[in-house]
Structures are given as C-alpha cells and as structure tokens.
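Let me begin by presenting the structure, written as structure tokens, before commenting on it.
Only one protein chain is missing; all other protein chains are in place.
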Amino acid sequence: MVWLLSVFAFTILMGIPVIFVLGISALAYFVLTGQPQYLLVIPQRMFAGVDQFILLAIPLFVLAGALMDTGGLTRRLLEFANAFVGRFRGGTSLTAIWGSFLFSGISGSAAADAAAMGSVLIPDMKKQGYDVNYAAALIAVASLMDPLIPPSITMIIYGALSGTSIAKLFIGGIVPGILLALSLTAYAVFIAHKRGYPRLAPPSLAQIGRLTLTALPVLFLPVLIVVGIRGGAFTATEAAAIAAIYALVVAAFWYRVLTWAHLRHALIATAVISSAIYLLIAMANIAAFVFALERLPQNIVAGIQHLTDNRVLIILMVNLALLVLGMFLDVAGVLILTVPALVGIGAAIGMDPVHLGVMVTFNTIIGFVHPPLGLCLFIVSGVAKSPIEKVTMQALPMIGIALALLMLIAFVPELVLFLPNLLVK
Amino acid sequence: MGPTRMSRHNPRLLRAVSLYLRALHYLAMAGVATLVVVAAMQVFFRYVVGESLFWSEELMRSLMVWIAFLSAGIAYSRGEMLGMRFVVDGLRPSLTAKIDMAGRVLIVLFLLVVAWYGWLFTLRTSEQEAVSLEISLGWLHAAIPVGCLLLAVHVAFADLFRSALPKEETSHSL
Partner (left out) sequence: ADVTLKLGHAVFESHPNHDSAVRFKEAVERESKGSVKIQIYPSRQLGDVKELMEGVQFGTVDMTVNSTSALSTLVPATDALQLPFVIGSYEAFAKLAVSPEAKAVAAGLEKHGMIALALYDGGQRHFLSVKKPVIAVEDFKGLKTRIAPNRLFLDTWRAVGVNPTPLNYGEVYSALETGALDAVEINLTSIDSEKYYEVGKNVSLTGQYFWPSYLLINKAKFDGLTAEQKAAIRKAADETVAPQVMAVAELDKKLISELKGRGVKITEPSKELLDALKQRTRPVVEAYMKKSPEIAAFVAAAEKLRP
C-alpha cells in the first residue's frame, strides 16, 4: 500500500495526467510487491470497468448537449430566461443563473454548462459593465446545478459504482439544485444592488410570447425524458439516446441551423470526451482491484468507526476528506476511489443510500469550481480571457454558499429524500 | 510540452499522420452515430414492435469500448487528459521540460506493458464467445491492446500528432 501511495503522490506531483497516474501506481504496486501474475488483471479490469450498459448514458448525454449547443438551442434558452428575469437589477446575471438552471435539465455535465453559458453570456455581461471575473465566477458556480439536476453524468457514475438507483438519485438532486439556484439568485441580487449592475428593459407581452414559443421545443425535452421514462417507453440510459435524437431533429428541422460541420463537431466531441471519462474509469478499476486485495475500504470504515461513533462527526469527516481529495483528483477520480468505502460507512451509520449519493455528488462536484483543479473555473477563465486567480477570488463567496448548502443537505435528509419518496414507491 | 512548429516535422510524415487522424475521426463519428441508431432501435423494437432485440445491448457496450479506446489518442492530443500542473508549472521552464519528458517516458512504458498484457488477455479469452454477438470475445478485448498501443504512439510523438490534428478539432471542447 505504501508503494502504491508513494508512486501515486510522486507521479501526480510530476503533472502526469490523472488517468495515467492511477494505472502507473497500480502497475508499480504489482511489480514492486512481487506479484507480477496480476499484470494480466490490468487489461481485464480495464475492460470490465467500461463494459457497462449504464455508462452508455455518458456519450449519449454528451452528444445531446453538444447538439443543443452547436444547434443554437442554448441561445434560445437564454433569451427565454432573459424575458422573465432580465428586468430586475443585475438582470443578465439572473439570466445566467436561470438559463443555466434550464440548461441543466437537458445537459448532463457541469463542464458543458459552463462552456455553453460562458461563451454566450460573458461577452454580454462585459458589455453591460459587469466585472468580467464576477461574471465568469457566477457562471462557473451556477454550472454546479447541472450535475445536480437530472440528467447527470456524475450521478450515473456514482450509481454505477455504488449500485444505487440512478432514477432515485436523479430525482433526489432536484431540490438541492433548486436551492442552489435560489441562493445564487439572492447573492447575485445583493451584488447587483451593491455594485449597481443594470436592469434590462422588460420585453412586451408579445415578445415574451414569441420568445417562449421559440424556446418551447427546447423546454419540451426534459418533459419528454420524464414522461418517456415514467411511461415505460425507455429506461434512464436509453433516454440519453432519445435526447440526442430529439436535439438533432429540433436543430435540423425546427430551427434549421444544423450543418454537417455542426454534426461532425458534435460527434467527434462526444467520442473524445467520453473516451477520456471511459479511460479514467478503466484505470480506476485497476486501482480498485488493488484496494480490494489490500481490503482498504473495510480498513477505512473500521478506522473511522474506531475513531468515533458520532454520526455528525463521521458525516463531517467524510465531507472534509472528499473536499481534500477533490483538490488532487477530478470528480470521477474521487468517486471511483472512495465509493466502496463510502457505501460501507453509509451502511454503518444507517444513512439512506440515495441521501448519501446526493450528498457525495454535491460534495465532489464542488471540486469543479475550487482550486487548483476546478475544471469549470478553467473553462470560464478561458472564455473570459482572464487569469484564473482573479476568477477564483470572485468565486470564493459563492463556493462558500455551495458549502453551506452541502451541510444543509447532509444534515437535513428530507431535502433530498422528499421528492424520490413522493414520486418513487 | 514544448513549442510546436509545423516546420519541425517532415511534411510527408505530417501528411501521413493527418491521414491516419482523419481516418480515426471518421471511425469515431461513425461509431457514435451507430450507437445512437442502435439505442433507438432497442427502444423501438421493445416498446413499439414488441420483439425485443437480443444483440443490441452487447453491441452497444462493445462498440463504445472500441470508440473510447480508439479515440484515446485524439483525446490525449487534444489535451483532454488533465494532470495537476501547478507544481511543475511553477518550476524553471527547462526543469519543467525535463520532468514532462520523464513523465511521458513513464506513460509510454506503462501503455506498452498494458498493450502487451492486453494482447495476452485477448489471446487467452479468444476461445470464449460473446453471449449474443456470437463472435470470439477476443474481438471485443482487442480494443485494450490496440487502443493502448495507439495511445502510446500519440504520447511518444506528442508534438507531431498535435501539429497534424485538424485545426477545427483543437477548438475548445465541451
């Protein structure tokens, strides 16, 4: 175990991509502990890790998101949100939050959200006199709604790793997602008044009607997904394919903006992004084998239980450990390495698996916006052409809000479980 | 990992690599498109026709494994595989370059070992049949050695492959 951890620490400090760090550490462990017979396990575990039906939702939802974006559906969604919240002080910052909220219902990843919202809104907000770092930070933190509100790639990975019902996780994330939208709105309104950010002229009723009509096909997609799944037409995984086809049809035949270049770009982006996620899962599955051999999850659970049997303290320790890990690994990496132990801890303290899953999801996705690895911060600072440190400074209060919400969710399980218990028998 | 200038590479070589990359892109596109079509067929045949497909699930899983491993090289060349850079990037540039070189050597060695054992794994499981596709499991497992070998080449010749990557595909991804 010492070997594994030292090679891990060494290679990660060298700046080697996390994907390879996981594999190299496991390989080094097999060789340095004199167990070369396990080298044959490496390809076997890699294959088994990604040969899972549930993971197909990843490329399919990525494709749906890519088609939405290149097909101009994102812009229509934002115009729709703008028609309702633009009239208040700091109107465009509210559009960023609620546009992102709507986008969350069709996209599965925070990165897609940050890129889509950022590229459309940051230039707009800059023109209207917003601090560009604030605009970028707001969009980055708002993108956290995406993996909370279904569909969610993070929850699919968590469900696949832990055996928790993905349908229930999806529904369990809705209330936390709405709470995040509401608290960010409060913060944005406060900032807008303090800094005197502008309000936009309210559109006429006819304009609102027209914008709503234009956005209708996009707004209909989440309805289609929910009705289709609840009605037994398709499963949660298959819904991803339906979403992709729907996005394609709407962009091509309704808005008539889809070109071959768009399609090409979306298909390749899907293959490439999914490839990176798949390889990470494949490599982590090797590391998971080493952990199983060393009985690491059992030892961690036993260690924590040895330390304390105070439920509150255990939950706090789990959250702290996840946040610290999130500084070194990306979201999928954290999940893959910790879920077996987390499930054990959850069972030991009698935490509902769906509650645990939503809490862990919320915790790990905060890693998208906290330094040094926050992927969404990188994306928005790239779009804003602003140094990441400046964006991070503006993001800190909002990360604080997200952390406070995380604690609320951790200790008030009803916030998570109310909806799934209501909707799923 | 070092500056990239087109002129550093033999134009013939660059053209050959471009051709290979273009073929890889088309394979990935066709793969993802097929995935969507088969998923839709699975729904259609179960829900509308009432005759569920027996082979679609295994086909989709296997297809996506192949897409993922074949596209890994492009993903690497496009910079989709992130590391924790803030330590090395804070060092002297010449030192950073040396560490990056050492890192790439480690990655290539690792991938070659995986490719070799992946090949053994493929051979040793080739007498088993895939459940519904009724082809040797070796055809599915071969994605690992093939993908890792290609990825090793992409990592070893990172500059060359990045230069040869079509311009539009290096644009900011989702």
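To keep things simple, chains are lettered A and B as they appear, and every chain counts its residues starting from 1.
Just so it is clear, a residue touches a chain if its C-beta (ideal position, glycine included) is under 8 Å from a C-beta of that chain, and two chains touch if they have at least 3 such contacts.
Since the structure is predicted, the reported quantities are computational estimates derived from the model, not experimental observations.
The chain not shown here is in contact, across the full complex, with A, B.
Taking the complete complex into account, A:V41 is the one of A:V7, A:V41 or A:L322 that touches the chain left out. Touching the missing chain, out of A:A261, A:A292 or A:M393, is residue A:A292. Among A:N133, A:T185 or A:T237, only A:T237 touches the chain left out of the display. In the full complex, chain B touches the omitted chain through residues 46-47, 50-52, 54, 57-58, 124-125, 127-132, 137. The set of chain A residues touching the chain not shown comprises 37-38, 40-41, 44-45, 48, 53-54, 159-160, 163, 165-167, 229-237, 289, 292-293, 340, 424-425.
As a convention for this text, only the chains that are shown with their structure count from here on.
Inter-chain centre distance (chain A to chain B, centres taken as mean C-alpha positions): 23 Å.
Contact residues on chain A toward chain B in their complex (touch as defined above): 11-21, 23-24, 27, 39-40, 42-44, 46-47, 50-53, 55-56, 59-60, 62-63, 65-66, 69, 109, 111-112, 115-116, 232-234, 238, 240-242, 244-245, 261, 264-265, 267-276, 278-279, 282, 328, 330, 372-373, 375, 379, 382-383. Across the complex, chain B meets chain A through its residues 25, 28-29, 31-33, 35-36, 39-40, 42-43, 47, 57, 60-62, 64-65, 67-72, 74-76, 78, 80-89, 99-100, 102-103, 106-107, 110, 113-114, 117-118, 120-122, 124, 140-141, 143-145, 168-169, 172-174.
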